[in-house]
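Only one protein chain is missing from this complex, and each of the others stays in its spot.
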Amino acid sequence: MHKGRLEAFSDGVIAIIITVMVLELHMPTSAGLPALRAVAPKLLLYLLSFVFVAIYWNNHHHMFQAARRVNGAALWANMHLLFWLSLIPFVTDWMGERFGPIPVAAYGVVMISAAIAFYILSRVLLAVNGPDSPLARALGRDHKAIASLVIYAVAVALALARPWLAVALYVVVALIWLVPDRRIERVLEAVRD
Amino acid sequence: MHKGRLEAFSDGVIAIIITVMVLELHMPTSAGLPALRAVAPKLLLYLLSFVFVAIYWNNHHHMFQAARRVNGAALWANMHLLFWLSLIPFVTDWMGERFGPIPVAAYGVVMISAAIAFYILSRVLLAVNGPDSPLARALGRDHKAIASLVIYAVAVALALARPWLAVALYVVVALIWLVPDRRIERVLEAVRD
Amino acid sequence: MHKGRLEAFSDGVIAIIITVMVLELHMPTSAGLPALRAVAPKLLLYLLSFVFVAIYWNNHHHMFQAARRVNGAALWANMHLLFWLSLIPFVTDWMGERFGPIPVAAYGVVMISAAIAFYILSRVLLAVNGPDSPLARALGRDHKAIASLVIYAVAVALALARPWLAVALYVVVALIWLVPDRRIERVLEAVRD
Partner (left out) sequence: MHKGRLEAFSDGVIAIIITVMVLELHMPTSAGLPALRAVAPKLLLYLLSFVFVAIYWNNHHHMFQAARRVNGAALWANMHLLFWLSLIPFVTDWMGERFGPIPVAAYGVVMISAAIAFYILSRVLLAVNGPDSPLARALGRDHKAIASLVIYAVAVALALARPWLAVALYVVVALIWLVPDRRIERVLEAVRD
């Protein structure tokens, strides 16, 4: 099965998710600076979600570039990931409009689910491509993924008492991933040479 | 005629349909758990429609991978399918906001129409590709499609008296299709070898 | 300059235009049949616009398949076409919500502009590809395009007195184009042989 169309479909869905969030940004209610200032926290939460979706696209891109084969299970594991990603605009909007313990915790739950979905997808791809595929070497042991899950779990618990602190932890996870994953790139280059 | 651009356009439309439904999800009206609980049935209906659209994408993907040729009639049969799929966000939203006999039956009517459109598309592709093409072997006799149509028809009738039971039947159809269609994959692999 | 990315971008924009119109369909205000009946005219206008956009995609697809080369002027002529197509959801929505002389005439003006933009695009592509390219043979003399423009102009004038009659003329134009343009396909096949 060719992976090209799966990549193209995922690109489409992720491109829509990342752009649709802007539609949810209600425009300031007047033309003045105070109105813009009132929208500022929502703009920052939008930026945070933009970065998260961008990170997923980057990792998705790297992982599929290293994968040689996909199968029906991979299609569904990918759909499962896209489902959780598609809820990011919903929880971002909720958190932005009604900041508080439950919406911030809900954001974290969606993030945990997406992270687990990505992990499942990587295992399915690994099973199709075999243990000595470039993908296997590229994925390696994923300290970052485990760290993210732990921080997300702490953030969800913390959200119920200190929602802004939970958001700070989400920012920490984003920063962990913003450091480009040179490991995969290095393996890909080694394979090419 | 190359099938590449038809696939790319369909990917775009289906990606938008699957993501646009999230836009229709009105965010909970407050920050509390009861507000989230009030949204929960809509989230589940969104999940159901997500799964249906994902099934269509999967089957579309498999069918076009087995097809060697497309023609003008196939372009229009595909547009016809996309039209019915594009109504899924509309009926999902209606059913979610105003749960009741008519909206639930309308959902089923759109589903039946999409299923018929998919069947027409498969026959058009079969006519172009010939009776001994890989596509012909891949499609075979489609018990699942006939079963789905029958269940949909029962559900539409049932919706007028017991809407939730009709939704349960829609879930049954989704489950029938979630079992991956190994048949087509097997034929594709046999052809490749 | 490769035409691939221009095609992909156009596919994306047209896919969004064709799907976005569903978002504009406000869901029936209650769960009953009368509410659905009240939405029915809007659904039919949506279907009409869906068919128009589908026709443009089909013709765009055929034309670019026959084109061997694109240049900077073709990029802009294509953007010009996409601009007018992007207004179709806007006028469809206006016509659907506030049916009357001005909205129906505005719909026709957007249709005329899109038709002229398509004509300009075809001439620009013709100039790049040369008078004895497959594209030149595929385009030939375009009776349909001229007939459409004349009917649109009559419809715009008529809209001010009899809006429903103007809509009937729009349907006539759609039917003219729904007949697949076998000419281009025939030339493409001849070239391939």
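Things to note:
Just so it is clear, A, B and C label the chains in written order, and each chain counts residues from 1 on its own.
Note that a contact is a pair of C-beta atoms (placed from the backbone, for glycine too) under 8 Å apart; a residue touches a chain by one contact, two chains touch by 3 or more.
What you see is a predicted model; the values in this text were computed from it and never measured.
The residue from C:Val13, C:Ala35 or C:Leu126 that touches the chain not shown here is C:Val13. In the full complex, the hidden chain is touched by chain C at residues 1-2, 5-6, 8-9, 12-13, 15-17, 20, 23-24, 71-73, 75-76, 79, 82-83, 86-87, 89-90, 93-94, 97-103, 106.
In the full complex, chain A touches the omitted chain through residues 7-8, 11-12, 14-16, 18-20, 22-23, 25, 27-28, 30-33, 35-36, 47, 50, 54, 57-58, 61, 65, 178, 180-182, 185, 188.
In this section, only the chains that are shown with their structure count from here on.
Where the sister copies chain B and chain C meet, the same residue numbers recur on both sides for under half of the interface positions.
Chain A and chain C have Cα centroids separated by 37 Å.
With centres set at the average Cα position, the gap from chain B to chain C is 26 Å.
The set of chain B residues that touch two or more partner chains comprises 8, 12, 15-16, 20, 23.
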